[in-house]
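Have a look at the structure that comes next, please.
For chain A:
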Amino acid sequence: MTSIPPPPPPGSARRTVETDPREVEKDRSMALQKELIGGYYERLSKCAETGEKTVATFVPGNLTELIHCFDLVPILPEINALQSGMRKRSGAFINEAERMGHSEDVCTYVKCDIGMFHDGNIGPTGLPLPIPDHLLLSYTGCFTFMKWFELLREEFDRPSTMLQVPYQARGEITPEMKSYVVKQLETTVIPELEKLSGVKFDIDRLREKLELSRRAEDDLVAVLEAAKNRPSPIDSYFGGVYYIGPIFTAFRGTEEGCEYYRILREEVEARVTAMRGPMTPEGEMKEERFRLVVEGPPNWTNFREFWKMFYDEGAVVVASTYTKVGGLYDRGFRHDPADPLGSLAEYCLGCYTNLSLPKRVELISDYIEEYGADGFLINSVKSCASFSAGQLLILREVEKRTGRAGGFIESDLVDPRYFSGANIKNRIESYLQMVEQKRSAGVTA
Partner candidate 1 sequence: MITAGGMDVGAAAVKAAIVRTDNKGGDELLAGQVQRIRRRDPKAVIRETWNAALEEAGLPESEIEYVATTGDGELVDFRRGHFYSMTTHARGAKFLIPETTLVLDAGALHARAIHIDARAKPLGYRMTSQCASGSGQFLENIARYLGVALDEVGELSLKSRNPEMVSSICAVLSETDVINMVSRGIATSDILKGIHLSMAGRFARLVRALSDDGMLTFTGGLSADVGLVEATREELDKTGVTIEVRTHPKSILAGAIGAALWGAFRHEKLLAKAG
Partner candidate 2 sequence: MTRTTEEIARFCEDVYYDLDFREAKRSKAEMGGFAIGFMPVYAPREIVHAAGALPVGIVGAGDWLEVIRGDAYYQSYLCHIPRSTIDMAESGRLDFLDGMLFPSTCDVIRNLSGMWQLVKPETYVRYVDVPQNFDDGVGGDFWEHELRTLGKELGELTGTAVTDERLRASIALFNENRSAVNEMYALRRDEPNRAPTSEVYLITRVGFVMDVEEHTQLVREYIAAARAKSPTELDNARVVVCGAFCEQPPIGLLKTIERSGCFVVDDDMLLTTRWFTEDAAETGDPFRALAHAFVHHTVPTAVMYAPEAGRGKALVSRVREARAEGVIFAAPSFCIPALLDQPMLTAELDRQEIPYTSFKYSENAGQFHPIREQTGTFADTMKLWSVA
């Protein structure tokens, strides 16, 4: 589960052309990101000709640097699914999968992916996707991952490798957890990737890549923490999903990825100096009326509609948990060239969806304090039990701890049937009213 910049909306429906932030401001980071993603999908589409081999893997606990060490190209089915959602193709894919016998009750990413495969395996940018040569099952923070790759394996009979990442049930990474992951890297993952690629593992090459990761991670954290300013220069959820795109996917540990984050950081820091608010699809948000923390993934099928419900009310998201599913860098973790496999293991262990519920409560509460938020909102998605099971308790606990108002809305990731715009808008509006009331009561008190 994670995010990446969405492709431009289909031409016909572009009433917002003039006001698209990318058009308005022509931020260099945006152009660069577009280029990166476009190039990536193009590269994938040519794998059959170039002979490059591919490895499918998941965003949480992804081992991009390691995969690159073997000159392999990662494929990220979650990203394909969410991109299909943004391009309004997911509904048909999900129907197709359900028609084939997949249950209506399971994660729609899985069904979207399988439906896409059966529909010709055309990727989000309209180019064909290769069938992955290997399934690297980074089993972090979600049980569905395991079944997902088992299902794919039945579809196209490619080998799979399990990398089990123990759960931080007590909110800590023990030495045994770490050594278990390292051992699996050494005894299974690396040998499998060597076998697949014919490339011998070179730990120094990995160190170099991890150094690049570390640099980009520093910059990303600076970007995310810029939201502590008033006004916040960024939206850490709707904008945030763009910012995490490269580092959560195929560009961690690459020169291009590093470059992207360097530029992004400059841009955001410039906004801070200029005391400018975040960009929205309709231009810069002028007045910051509400500062919110958001828990849970966004909805992709109606992403812009959803976003608009926030910026129309002057609500900016200053911190979100979703932007941590591919790593909790803002809590100090960095990939470490001095401990290559160990830090990869810690990375896998530390992703947000691998945190215990009490830790999640703590993190959200801390965000509320650190970012001076007026309240927090939970978007509970039907697909994802990893996120959703227990969110009602999180709601009550965080309210109790912070005294700030919590809101709760329900939708889904890529199933358009579960996005009820009017309902959600209503909820958000009345939630913001409540925040307002609470705030003025707090002032008079």
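The rule is short, and it goes like this: a residue touches a chain if its C-beta (ideal position, glycine included) is under 8 Å from a C-beta of that chain, and two chains touch if they have at least 3 such contacts; residues count from 1.
Selection rule: all candidates are chains of the complex that A comes from, given by their letters.
What you see is a predicted model, and the numbers here were worked out from it, not measured in a lab.
Given the complex, what touches chain A, 1 or 2?
2
Mind pulling up the chain A residues that touch candidate 2 in the complex?
So the residues of chain A touching candidate 2 come out as 100-103, 105-107, 110, 137, 139, 142-144, 146-148, 150-151, 153-154, 157, 160, 162, 164, 166-167, 169-170, 176, 180, 183-184, 187-188, 356-361, 380, 382, 385-386, 388-393, 397, 410.
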